[in-house]
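Only one protein chain is missing; all other protein chains are in place.
On to subunit A.
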Amino acid sequence: MFPACKSSQVCQCLRLVKGLRKKCLPPILHVSRLNSSTSSSPVPRITTHYTVYPRDKDPRWEGISMERFADEADVIIVGAGPAGLSAAIHLKQLASEQGKELRVCVVEKASQIGAHTLSGACLEPKSLQELFPDWKERGAPLHTPVTEDKFGILTEKYRIPVPLLPGLPMRNHGNYIVRLGHLVRWLGEQAEQLGVELYPGYAASEVLFHEDGSVKGIATNDVGIAKDGSPKEVFERGMELHAKITIFSEGCHGHLAKQLYKKFNLREKCEPQTYAIGLKELWIVDEKKWKPGKIEHTVGWPLDRHSYGGSFVYHLNEGEPLVAIGFVVGLDYQNPYLSPFREFQRWKHHPAIAPTLEGGHRIAYGARALNEGGFQSIPRLTFPGGLLIGCSPGFMNVPKIKGTHTAIKSGMLAAETIFQKITDENFHSETAGVHLPEYEENLQNSWIWKELYAVRNIRPSCHTALGVYGGMIYTGIFYWIFRGKEPWTLKHKGLDAHQLKPAKDCTPIEYPKPDGKISFDLLSSVALSGTNHEHDQPAHLTLMDDSVPVNKNLSIYDGPEQRFCPAGVYEFVPVETGDGQKLQINAQNCVHCKTCDIKDPSQNINWVVPEGGGGPAYNGM
């Protein structure tokens, strides 16, 4: 599974080299495409995953038993983030209050709870307060109340301060700066104490259906499939978990949710979701520069007014002079030469930002996609056998850049609705999997709905010629004065993937080289995320058509995937014989941010879950 080593330094060296420069499959696995549009040369086979090449038609799988062990619970929750854990906790709280027994199982793809969690984060404690009124006594890691809140517009050399008047959505009085990964870890401990069965390291890879089409539960990932898609000696099927109702809380752009939207047509009345990518680093700074409780947000440089995005700098107060910094870029950007990672790195050199980092050193890096669609993009939330909570359907308050408080609340509402129904003896479900439209009603009557409705027009107001500044003016007038009560609802631009202009119509961006002290290169950053995957498994970044990356993405858009991936997964390398390039997928580097699935202009990349336990090893991100 790993190279023989006499010392762990050699081990590390070999590991980095193997992981970061993964060789493609040998050329003998060429697959000739009859319908290949431009090139007549054979397309190298890239994708080997069984979701694209089914195993029942694959001769290598003949005779392999595909039976699965199955178990039954009352409620199954996919994803142990703030929403999933809050739902699990609240179910158990209600069960113990009313003396009922409830089996709640949570599956989570990360090897430990909190390892895949990444957020700014500035938490509004109101829903945590509802879940645990005694959160302080229980030791919840909310150590940093916000003491100072600043907002500025950056130009190339200067910073223009913007006053944060009371009533503006960005004001953070009463909130806490948290390390969300640690809060999630704490929630996991509370859940276990209440009797929730937590299974980190096991990814839900398949949704199971009853004969009547309702959701029956999920199946966890199979293990022991080789990189070329054939079964290994250690092959074992995943396990089936059946439940009366399954809660899907996979976070932003979940892969199972993507399938459920199609199957149950949940998005027919809402706008497509739009996203941003958030990149984050943790820095230990010089004590003199450390101001615990201080929050700074900026917009403007290095992005132009048509590219939505901005930055955050949060000074934590947890003992050491730790500062969380990050950069968010809206994924509706148009220039295929834009690299969110490199924008982040060059932003750090701005004269208003660099002094905080000088003399410090970086200890963590990560990235994750986040929702920007808000109210207009909320899909139908329930279907027979299941429902969606948290950032998966997307309850983020975009101008406040907060989604954790709404995620926790949605988990609690789901728990209340579910508990009421499944403990009601007179309740008989029409479908084998329970359908709970009441959850959606309860959510629409809650403060989540009111809050998201009030800010619904702020993000779309950035789509005019005035760009982000138009958005700020709109916020000032309609939100600050009229509190979002205007009778119209603005629309988004459409799918993020369709916003890219062809490369020939755009100018490449000259990014400065990283200096190794404040800005860094991509590969050393990825190493800091601690991400790793079992290398001998099919790449989980699957392509529906292996010929599209070169024929379409590279030729029309100059291969934007090599720029928008914050982990260096996608590389265009020269083919072994002749000219031309091929796409090399370094699946081991993936940090599970989901940006590629969102931004691929051909929508050819389908992110599926790799073997459980793989992915980043974030600690308090």
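To be clear about the criterion, contacts are C-beta pairs under 8 Å (C-beta built on N, C-alpha and C of every residue); 3 or more make two chains touch, one makes a residue touch a chain; residues count from 1.
Quick note on the criterion: contacts and distances are computed from a predicted model.
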Please identify the absent chain by the protein name in its UniProt record; candidates are "V-type proton ATPase subunit F", "Electron transfer flavoprotein subunit beta", "PITH domain-containing protein 1-like" or "LSM12 anticodon-binding domain-containing protein". "Electron transfer flavoprotein subunit beta"
Just name the one of A:58, A:236, A:286 or A:545 that touches the chain not displayed here. A:236
Which of A:249, A:377 or A:531 touches the missing chain? It is A:531
Looking at the full complex, which residue from A:228, A:320, A:358 or A:576 touches the chain that isn't shown here? A:320
Hidden partner interface residues of subunit A, rising order: 1-2, 4, 7-8, 11-12, 15, 69, 71, 107, 111-112, 114-115, 181-182, 185, 199, 202, 220, 223-224, 232-234, 236, 238-239, 284, 320, 363, 527-528, 530-532, 617, 619-620
